[in-house]
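Just dropping this structure here.
Of the protein chains in this complex, one is absent; all others appear in place.
Think of it as A, B and C in the order they're written, each chain with its own count starting at 1.
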Amino acid sequence: MIEILYFAWLREKIGLPRERVETGAATVADLVQELALRDDAYALAFADLTSLRVALDQELADFDAPLAGVREVAFFPPMTGG
Amino acid sequence: MIEILYFAWLREKIGLPRERVETGAATVADLVQELALRDDAYALAFADLTSLRVALDQELADFDAPLAGVREVAFFPPMTGG
Amino acid sequence: MTAPLIRVEAAAFDQGAELNRFASAAGAAGAVVSFSGLVRDEGGILEALEIEHYPAMTALAIQAIAEEAARRWSLTATLVIHRFGRLVPGEAIMMVATAARHRREAFEAAEFLMDYLKSRAPFWKKAFTAGGAEWVAAKASDEEALGRWG
Partner (left out) sequence: MTAPLIRVEAAAFDQGAELNRFASAAGAAGAVVSFSGLVRDEGGILEALEIEHYPAMTALAIQAIAEEAARRWSLTATLVIHRFGRLVPGEAIMMVATAARHRREAFEAAEFLMDYLKSRAPFWKKAFTAGGAEWVAAKASDEEALGRWG
C-alpha cells in the first residue's frame, strides 16, 4: 500500500488530498500511468508531467525513480514558496 | 583663502582638525607640496599620497584636480564606513 | 554556527522583533542580512493569498536548504520563518536572516536561501480577487535563478 498525496490545483482537479492505493508500479511514471487510466479527472490532472513535481517519502524525485520501499508519494505543481 | 580639513589619523598626525590657508596652488598636488614643506609633521602626514583621499567642496576628487574656485579641501585616509 | 532556526507557522510574526532577536544572538557576526517577502496588493485587486504546504515535508526541505547554505558560507546564524494559511496584502509571508563575519557571505547566503525556498520548498500560493481565485504559477525566472548556484 502506498499513500498518495495531492497538492494545490492537482488536489482540486482530482478532488481529494490523499488516498491509499495498492499498486505494482515499478516507477513513479508507471504509477502515473495507472492513475491516469482511472477516469477523466485523473487523466486531465496528469496530462502534462512537465507541469508536475513529485516527492517520494518527502524528498523531491524524478518521474523515473523506482517505487520500491516507498511509503508516501506526493504529486504537486511547481512550488511557489518565498 | 581656502579651508583645509583633516580627518582620522591625518588629523592626529597634523595635530589639528582644520585650518585656513592663503595659497596660490593651482592643483591639489601643488597644495600638498606646499603643506609638506611646512614642517616634519606635515611632511610625514603627506609622505604617501596613495594612502590619502581628497574631497573638494565635499566631493571626492583626484590629486591633480584644479583648485580654482574651491573653498573647502578635505584630506583623509581611505574611508571605512558601513 | 548555531543550528538554523526554522519555523513554519500560520500565525503572523513581527519581522522587526525577529530581526532584533536574531541580531542579538548572532554573536561574533558583524554582518546581518534579512529578507522579507510581503503580500503585494497588486494594484488593489488582491483580497487575500492562501498558502498551502506539505506539512510532513516542509520543515525537512527548509532544513536541507539551510544546511546546504551553511556548507557553502561561513554563517554564524540562520533563520527561516514561513507562514501558511490565509494572508492579506501588506502581511509578511516569510523571512530569512543570515549572520556572518563578512557582508558578502551574509548577502549570498540569504539570496541562496530565497532562491531555493522559492522553487524547492513545498508551498503553493492561491490568489483571491473579486474576480475569483487562481493558483499562482511558478516563474521561469525563479527556476533559472537556481542556475547561479551550480
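Just so it is clear, a contact is a pair of C-beta atoms (placed from the backbone, for glycine too) under 8 Å apart; a residue touches a chain by one contact, two chains touch by 3 or more.
Note that the structure is predicted; figures quoted are calculated from it, not measured.
Which chains here touch the chain that is missing from view?
B, C
Looking beyond the chains shown, say which of B:Ile2, B:Val21, B:Ala36 or B:Ala55 touches the absent one.
B:Ala55
Since one chain isn't shown, list which residues of subunit B touch it in the complete complex.
Residues 5, 7-9, 11, 55, 58-60, 72, 74, 76-82 of subunit B touch the chain absent from view.
Under the stated touch rule, tell me which residues of subunit C contact the chain that is not displayed.
Missing-chain contacts on subunit C: residues 14-20, 23-24, 26, 28-41, 43, 90, 92, 101, 103-104, 106-107, 110-111, 114, 145.
Definition applied: only the chains that are shown with their structure count from here on.
Roughly how many whole angstrom separate the Cα centroids of subunit B and subunit C?
48
Using mean C-alpha positions as chain centres, tell me how far subunit A is from subunit B in Å, no decimals.
Here the centre of subunit B sits 72 Å away from the centre of subunit A.
Just give me the whole-number Å value for how far the CA centre of subunit A lies from that of subunit C.
Distance between chain centres: 26 Å.
Quick check on subunit A: which residues sit in contact with 2+ other chains?
none
What are the residue numbers in subunit C that touch two or more other chains?
none
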